[in-house]
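Excluded from the complex is one protein chain; the other protein chains are retained at their positions.
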Amino acid sequence: MKRLVLFLTAGALALAGCGGSSNSNSTSSSGSGTAGGGNVDITLWEGYTETEASAINKLASEFNATHKGITVHVQFYGNNDYALQKVLAAIAGGKPPDISYLYGSWAPNIVANPGIVQLNSLIAQDPSFNWNDFWAAGRRVATVNGKIIGVPALIDNLALVYNKKLFAAAGIAAPTANWTWSEFESAAVKLTNTAHKQFGWAYVNDASEDTVWRYWAMLWQAGGAILTPDGKHAAFNSPAGVKALTLLQTLAQHKSIYLDNGSGNYLGLFTSGHIGMLWTGPWDLANITASKVPYGVQILPGDINHQTISGPDNWVVFNNGSARTKAAWEFLKWLTSPAVDLKWATMTGDLPTRESVTKLPAYKQFVSKYPGVDVWVRNLGNATQSRPVSVLYPKISAVVGEAIQSVLLGRAQPQQALSQAEQQVNGILAAP
Amino acid sequence: MAAHALRRPAGRSRGHPFKRIASSDNFAGWAFVMPAVILIAIFALIPIGWSLLLSLQANNLIAPGHYVGLANYRALFKDHQFRSAIGRTVLYTAIFVPVSVGGALAVAVALNRKIRGIRFYRLAVFVPLVTSTVATGIIFLWLLDPTFGLFNYLLSLVGLPQQQFLQDPNQALYCIIAMTTWGWIGFDVIIYLAALQGIPADLLEAAEMDGASRLSTFRSVVVPLLGPATLFLVVWSTINALQLFDEIYVTTRGGPLGSTTMIVYYLYEQAFQFFNGGYGAAIAYVLFVAILLVTIVQLWIGRRRVYYSS
Partner (left out) sequence: MATPSLGAVSERFPPLPDSRSRRRLRLPFSPWHLFLAPLAAIMLVPLVWMAILSLESEPQARSFPPVLIPSSLHFENYLTTWNSAPFGHFFLNSALYSLATVAGNLVFCSLAAYAFARIRFFGREVLFVILLATLMVPFQVLLIPTFLIVKKLGMVDSIGGLIVPNLCSAFGIFMLRQFFRTLPIELEEAARIDGTSRLGILWKIVLPLSMPALATLAIIQFMWSWNDFLWPLIIINTSTHAPLQLGLSTLQGAHGTQWNLLMAGTLMSQVPMLAAFLFAQRWFIRSIAFTGIK
């Protein structure tokens, strides 16, 4: 019994020691935001890796050095869905960061949190911020029912990247800005060589949003719409929708599409010359360039129009007191100002978030550093529509994702899949 | 009080009455378990209670929720997708547990000998266990790729038709079974190895001297003596199999066409993709009750059929 007591005491002491010693380390990074005269510490949560990670750290240090009175602490919060769990835990615990990078798709849900700072008044007070300078697609995703809940942190879109060598070998002329679907289809089929394990195109087929958003671009190109204008019914089960899905089915039947299961292997296949064309965004550009594969970039092929789709993400500000909110806003204003935004773009290859950046003299260096990136920037003009900004969107996406997947796997006909999806989506929209 | 001391549970050897009175047994018993109970109560039982409360709310985990009584549970009853997830999870468990535990026994017996390089073999079996789930997922996605994967290449060498594996709704679940068996068998093996060490040499000697064959000694002496370990592994594997998530997350994400959506993956979708935190908690609770019942049944069967040498 004596020994037992000893065990427990030792254990308790050890625990107390553990907790105490490392708590002192954490205060410096959790931020305390002193009012009046002191330095304001703010935390910024991000999931960047590689060049973006070094870029954010570099810029944060630069800001800290030039802005006395505010210190920004950059913290890594994991990537993708894991980040959401961490953010939700922090919100539940009442200790969110001051600024966080949040996916645009989370915006409709995030707005429900009373701790989010709505930026409308801050933007109105500061005309030099020039909200309308941000690309329209980014502004649309940051706005929920008129409330501006974030500043665009990233903007992108889908464009066509093709392998020049494979095109030449198959005797196909390079894609032009006027390429139609039928030209795209015939090129994809010509580029297919099953014996040599060569595919004309790649499509992400894991039934996630990555599967769905490409299809939306095709739907819009054929003149279709996702939902009715009042947002109460599905509108994708239309001739346009069927036409788009049929294109996918035809190409899948010709075995022209490499169906990526979400692991991103399509990129490695493209750079090793197994795939002729990709619909992808600037995030893959750095790897494509590094691989030395001879590539070209063009806007997407079109049907009635050449619309593309954009997937913007936001910097969101959490309310941790007026001092910290003010400091966070200062940092965001600086970070997203045209000059700094161009610096970011040049360091990372991400597209500029503001239109005025393209007019800056140093913009040329950005374009020459990342051959082909200017196509994506110009293509932003084709991103005239956005996905519905609604809390129900993830469910809609899941339904449509499975419909597309079933057609690509040859297990359903386009019309049948779309009708079924329409029924389910209407049910989702109608639920109280 | 005296009645406690006289009652004898099944399976214990007779003729060893306790000399102390029962109350000191109570004190000793509770004192020994107290540290564990405190830790587990704080860090496991309280969170479980909190999620019970969550399951009674409509809560998206971002804004404060509100109580809706049993609405989530009632919705679960009508949820077809949930029912499909249950079916798949049960099928997975029904195959995975016997295959992995049985296979582990065979491997453990093979590893329990003094041949050259046995330490290397044991290490090799342990390797998949320490390989991170992410790396395992990436490797299997490559191995099973319909066009570029190693398995289809091997099939083509022997003239068998190419398979779609993880892209085929009818095959994906079985691929997951294979992948998780590969990844987890080392765990069961080291438990069995430790248990095999505990088999007294003299018992086996006695069996040999009675003229028993190798196989029948194994069947009638070794296997029963491994009973406690087997019970443990069956219960533990079942608990884990019913909660399978990580391997699905890094490979198929519940697809294709939902064919690998197991219960916990469905929960995850509900809570973290559709922001239905309360609904996710309700799913967790239904699963919890199911696992609890299954475990109690397994332990009860084990009580009657497992032989403890004491």
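Chains: A and B, in written order; residue numbering restarts at 1 for each.
Going forward, a residue touches a chain if its C-beta (ideal position, glycine included) is under 8 Å from a C-beta of that chain, and two chains touch if they have at least 3 such contacts.
Just so you know, these numbers come straight off a predicted model, no measurement behind them.
J.: With touch as defined up top, name the shown chains that contact the chain not shown.
T.: Looking at the complete complex, the unshown chain comes into contact with A, B.
J.: Which of A:95, A:147, A:164 or A:369 sits in contact with the chain that's absent?
T.: Here the residue in touch with the unshown chain is A:95.
J.: Pick from B:94, B:124 or B:301: which residue touches the chain that isn't shown?
T.: In the full complex, the listed residue that touches the missing chain is B:124.
J.: Given the full complex, what residues of chain B touch the hidden partner chain?
T.: On the chain B side, contact with the omitted chain comes from 4, 9, 12-13, 16, 19, 22, 25-26, 28-30, 32-33, 35-37, 39-40, 42-48, 50-51, 54, 61, 107, 109-117, 119-132, 134-136, 139, 142-143, 145, 148-149, 182, 186-187, 190-191, 193-202, 204-205, 208, 214, 217-218, 222, 225, 228-229, 231-232, 235-236, 239, 243, 245, 264, 267-268, 271-272, 280-281, 284-285, 287-288, 291-292, 295-296, 299, 308-310.
J.: For review purposes, identify every residue of chain A that touches the missing chain, sorted by number.
T.: Its contact residues with the unshown chain are 1, 3-4, 7, 11, 14-15, 18-20, 22-23, 25-26, 29-30, 43, 47-50, 52-53, 75-80, 82, 85-86, 88-89, 92-93, 95, 264-269, 271-272, 274, 283-284, 286-287, 290-292.
Criterion: only the chains that are shown with their structure count from here on.
J.: Taking each chain's centre as the mean position of its Cα atoms, how many Å separate chain A from chain B?
T.: From the centre of chain A to the centre of chain B is 37 Å.
J.: Which stretch or stretches of chain B touch chain A in the complex?
T.: For this pair, the touching residues of chain B are 31-32, 35, 60-63, 137-138, 141-142, 145, 147-148, 166-169, 251-258, 269, 272-275.
J.: If you look only at chain A, which of its residues touch chain B in the complex?
T.: Checking each residue of chain A against chain B gives 1, 4, 7-8, 11, 81, 84-85, 88, 91-92, 109-110, 112-114, 197, 205-208, 258-259, 261-263, 265, 269, 274, 391, 394-395, 398, 402, 405-406, 409, 411.
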